[in-house]
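Let me begin by handing over the structure; questions about it come next.
What you see is the complex with one protein chain gone and the rest in place.
On to subunit A.
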Amino acid sequence: MTKFNRRNVLALGGAAAALPLVGGRALAQEGPLKVGFIYIGTINDNGWNYAHNQGRLYLEEQLGDAVETTYVENVPEGPDCERVLRELAQSGHNLILATSFGYGDYVIKVAQQFPDVKFEHATGYQRSENVATYNARFHEGRAVCGTIAGHLSQTGKAGYIGSFPIPEVVMGINAFALAARKINPDFTLTPVFISTWNDPAREADAARAMADQGIDVITQHTDGPAALQVAEERGLVGGFGQGADMSAFAPNAHLTAIIDNWGPHYVDAAQAVIDGTWESGDRWPGLKEGEVVIGPYNEKIPAEVVEAAEAVKNGQIDGSFNIFTGPINDHTGTERVAAGVTLTDQELLTMDWYVEGVIPPA
């Protein structure tokens, strides 16, 4: 029987780790470009991870034999993801896409050890020579949803189930509240953070807590349809699909969806690596580029509300409307953005304050 003590396991691991390093470069130049994806959840979540995986499939479809893709699901935002990143880099993947915010520090760390591998980190803010960041302007979609909520909500109260108060989520909360308050100046939005991306039972309970306390529009920044199902069950005004169309779960309550369309970006990124033109940077397309898409509107929404929603959508596409143009007050009523001034991308990416109308969480 082979004895596995710490020393010979380490030695084995070290040898295994060193081998691909030697062969990696030669392999990548001959064969197809190997592209690795890491997902925080499962590709069957009908939301965030599903959308990224659709992007991966689109990449395979578009570039065919020129690429070979690998994905790893359920990678937690912790030291485990460093191991997965390293394994992908060592096994000849020359483009690695890390698709969750919390991977950031580990991407930077692993990227330093593999200068020839290109990394792209979704929703992140840390870049280096071989680490780019990319994101989609979901808040543009949130502005469309907020417009619908402002028109349809009878209580003037909406709830927002979030995972963690990171800038990405705070931006969505603020865009939704700003848009709704343009319609109904007394509108309030209550964020509830549940400290996880994937716990459908907890999302459902958060939605119940909202429905029981007079909130009649529920939107979520988590990955599944649980909140929508509660909205349907309770006969609320409605909710919105996040990441993908979720109308199958809530035919009455599903007002519209913010659909992520990562495919075109993944094709661009892979093509750039193949052509040798890849550069680090930050790419942040939105409705205009088709990376964020608004799903079909529910038939119960009156025509004039659809029109108002479309106006907000089209305004963001042609650039005539920006939800983060002042005057904007924060939740204490202090002016944060002066009239006519628009927040810069950098200000959005570090957003840590709530606009007026948001009931700030503790």
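Keep this in mind: a contact is a pair of C-beta atoms (placed from the backbone, for glycine too) under 8 Å apart; a residue touches a chain by one contact, two chains touch by 3 or more; residues count from 1.
As a working rule, contacts and distances are computed from a predicted model.
Of "ATP-binding cassette domain-containing protein", "ABC transporter permease", "Threonine/serine exporter family protein" or "UxaA family hydrolase", only "ABC transporter permease" is the UniProt protein name of the chain excluded from the display.
The missing chain, though absent from the display, is touched by one residue of A:69, A:190 or A:316; that residue is A:190. In the complete complex, the hidden chain is touched by one of A:115, A:327 or A:361, namely A:361. If you put the hidden chain back, the residue from A:198, A:219, A:298 or A:316 that touches it is A:198. Interface residues of subunit A with the unshown chain, by the touch rule above, are 41-42, 44-46, 74, 159, 190, 192-196, 198-206, 208-210, 212-213, 215, 224-226, 229-230, 233, 248-249, 359, 361-362.
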